[in-house]
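Yeah, one chain of the complex is gone here, protein chain that is, but the others are all in their spots.
Chain nomenclature is as follows: A and B, assigned in order of appearance, with residue numbering initiated at 1 for each chain independently.
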Amino acid sequence: MSLLWCDKYRPKDFSKLDYHKDQGMALKSLTKDGDFPHLLVYGPMGAGKKTRIMCLLRELYGPGVERLRSEVMNFTTPSNKKLEISTVSSNYHLEVNPSDVGIYDRVVIMNIIKNVAQTQQLDVNGQKAFKIIVLTDVDSLTKDAQHALRRTMEKYIATCRLILCATSTSRVIPAVRSRCLCIRVPAPTTEEVVKIIVETASSEDVDFPKKLAERIAVMSERNLRRALLMSEACKVESDGKLTPDQNIAEADWLVMIRETARLILAEQSIAQLKKVRENLFELICRGIPSEIIFKYLLDQLLEQCQLGLAAEILENAAIYEHQMIRGNKEIFHFEAFVAKCMYLYQNVLEEMKCDF
Amino acid sequence: MQSFLKSGKLGPANVDKGPSTSKTPKKSKIVPWVEKYRPQTVNDVVEQNEVVSVLEQCIAGADLPNLLFYGPPGTGKTSTILAAAKQLFGNIYRERILELNASDERGIQIIRDKVKSFSQLTASGTRPDGKPCPPFKIVILDEADSMTHAAQAALRRTMEKETKTTRFCLICNYVSRIIEPLTSRCSKFRFKSLNESMINERLRLICKEEGILCEEDTLKTLVEASGGDMRRAITCLQSCSKLHGTGVPINIETVLEVTGIVPQKWLTDFIEVCKKGNNMNAVEFVKKFGCEAYSASQFLEQFNDFLVTTNTFNDKQKAIIGEKLGVSILSAIISRYLKQFFQSVNYFVQDGGSEYIQLCSLAASVIIACNS
């Protein structure tokens, strides 16, 4: 199976990074004396957090970290529920996304760290005295798990280090934040994305029009990973002939959200609300994170709604979005938000009718 | 008691916070600075004069009441009690204290078993080397406000029963979360937030000791960023120096990077965009901001400060330039309106709301305020 571009051309060394070079060097110097604190790497999706983490691991342990194997670990919660979680690991590190198991993330974190910390390195002479655990999606961990993390971080510090990976620090509790060296990874600028697309394409012997690359960069919202996937998809679909104004496929879920927004504004009725609900159900079932749905739905609504309702929609979005994060059934809050928007829109329409 | 030592829950080396704890002492011999520069005696504790004077008297009398320290983080609560213990017990102080500091390790069961069994051990009135020392032990319950009420109630009885051999020291941020029967059993001390100049002084001392080159301006930014939290300031300093390697002066950019402070430019831009009054532009701006990965809660905090200061700025100018009058009234409205709004947005963000949406809604209301 051939590798995707974004995996094939992933920089493997700090010196090969395309952007944030200074930061790369700083990270490199961090590993110099063979020891480093816990890290919290944060930045938007597709900004290169993972790439930097892998570079760091390589810097520490050498190419051995690239021999990855994935396994499924089993845990039992105190309430005797069996959990399964898939992990990716090498001899030196272990990568896991504890938020996969929902509210049981605390158990998983405690167990994994304990396991790793208690197994000593077999290869005593050459390597470091500690292993590294990479936890992804730290910001979607429960507060409970984060508190547990705080303690475990201190307790097993001698044998393992944590690298936490998050999209934003707002949701990481200060106690965890203050125990880590925070590394901010901003998204690459549009120019950088364009440059990387063109360069990557040329090493694949593809002549990539700059205009197209620019359009992709904007469309991907500076998400480098998505940009590269988009470019590759473009290349594959065009049979090798890329034109500057060719069609860039839009992700199906995005199309669906757009359609949902259109439905909301097209008609304000109870039947319509039902249709919207179906659509939203479908999106959630596909595994699109509800925050993403909310974000794009809001964007689309703002874009399509021309009646100067932006402020009110935004205000309501803020309220319902918060309720959504607090509660556990997203669809309830989506529906309330949609109903509210429909209601507001309907009111404005009626007022306009009266004015005529 | 030995088992406590082994389990790694006892002794300051493990209980301290900060990224610097990660340095394994046995390997690289780098002691976290927070630890290294912890006050050695009660007298060294900065700023907290009342507490210090009371404690000094206690130490002179070789006795302690049950204590309850409360106040914002990084004001020296833990340092004070550790220093007091050191002064009381000398080099055997590690054996005489039991420190429990994690929120999850203090169910009612732990209070019952651990604290009880520890407090029931008798302590002799002399040190191994023959010097006299007070015949009691200290149980330090750090972050006591996160203990469950049941556990606190369990503590109540233990506390009274073991007065002969054990003193308790509860440390917490919010005294209101401690149940009344416990607070009444302790002498309460409030720790004030630290003065910036005090932190500055301390940092300079550390810089000198560690041979770090650091500009006065940089130091100032660092102190400001710490918000009166000594620990945060020191750990930041250490992170900066670590990131830079030795011998290179620390610059402001690194400080900003490590502390995660949002550059002022973004704030002014934000206001500018809002003043223009177009919602879509504001949304675009927030999107851009999101790509830079700055923390939204940090942004909001700074935005709040920023609002207050711009307000005063305009007040001063009010008398000089008549035209600015309107502007100042405008910003007065903004700040009044936003004060409430800001609270809710900040709360939402801390509570896990999406940064993007919350910031957009902030922008929308700033725009409304601008137009009114």
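Following the convention adopted for this analysis, a residue touches a chain if its C-beta (ideal position, glycine included) is under 8 Å from a C-beta of that chain, and two chains touch if they have at least 3 such contacts.
Just so we're on the same page, contacts and distances are computed from a predicted model.
Participant: Would you mind picking the UniProt name of the chain not drawn here, from "Osteopetrosis-associated transmembrane protein 1-like", "DENN/MADD domain containing 6Aa", "AMP-dependent synthetase/ligase domain-containing protein" or "Cell cycle checkpoint protein RAD17"?
Facilitator: Its record in UniProt gives the absent chain the protein name "Cell cycle checkpoint protein RAD17".
Participant: Going by the stated contact criterion, tell me the shown chains that border the hidden chain.
Facilitator: By the stated touch criterion, the chain not on view contacts A.
Participant: For the chain left off this view, which of A:S203, A:Q304 or A:Q346 is in contact with it?
Facilitator: Going through A:S203, A:Q304 or A:Q346 one by one, A:Q346 is the residue touching the chain not shown.
Participant: Looking at the full complex, which residue from A:M25, A:A129, A:L263 or A:A336 touches the chain that isn't shown here?
Facilitator: Among A:M25, A:A129, A:L263 or A:A336, only A:A336 touches the chain that is not shown.
Participant: Going by the touch rule given at the top, which residues of subunit A touch the chain that is not shown?
Facilitator: Missing-chain contacts on subunit A: residues 1-2, 4, 7, 45, 50, 68, 70, 86, 88, 97, 100, 103, 142-144, 225-226, 229-230, 232-233, 236-237, 249, 251-253, 268-270, 273-274, 277, 281, 284-289, 292, 320, 323, 325-329, 331-333, 335-337, 339-340, 342-343, 346.
Rule of thumb we're sticking to: only the chains that are shown with their structure count from here on.
Participant: Compute the distance, rounded to whole Å, between the mean C-alpha positions of subunit A and subunit B.
Facilitator: Distance between chain centres, rounded to whole Å: 30 Å.
Participant: Can you list the residues on subunit A that touch subunit B in the complex?
Facilitator: 26, 29-30, 32-38, 42-44, 47, 129-130, 144, 147-148, 150-151, 154-155, 157-158, 161, 167-171, 175, 178-182, 184-187, 221-222, 291, 294-295, 298-299, 302-303, 310-311, 314-315, 317-318, 321-322, 325-326
Participant: Under the definition above, what is the set of subunit B residues touching subunit A in their complex?
Facilitator: Against subunit A, the touching part of subunit B is residues 8-9, 14-15, 17-24, 26-28, 30, 102-105, 146, 231-232, 235, 239, 242-245, 257-258, 260, 279-280, 283, 287, 290-298, 345, 348-358, 360-361, 363-365, 367-368.
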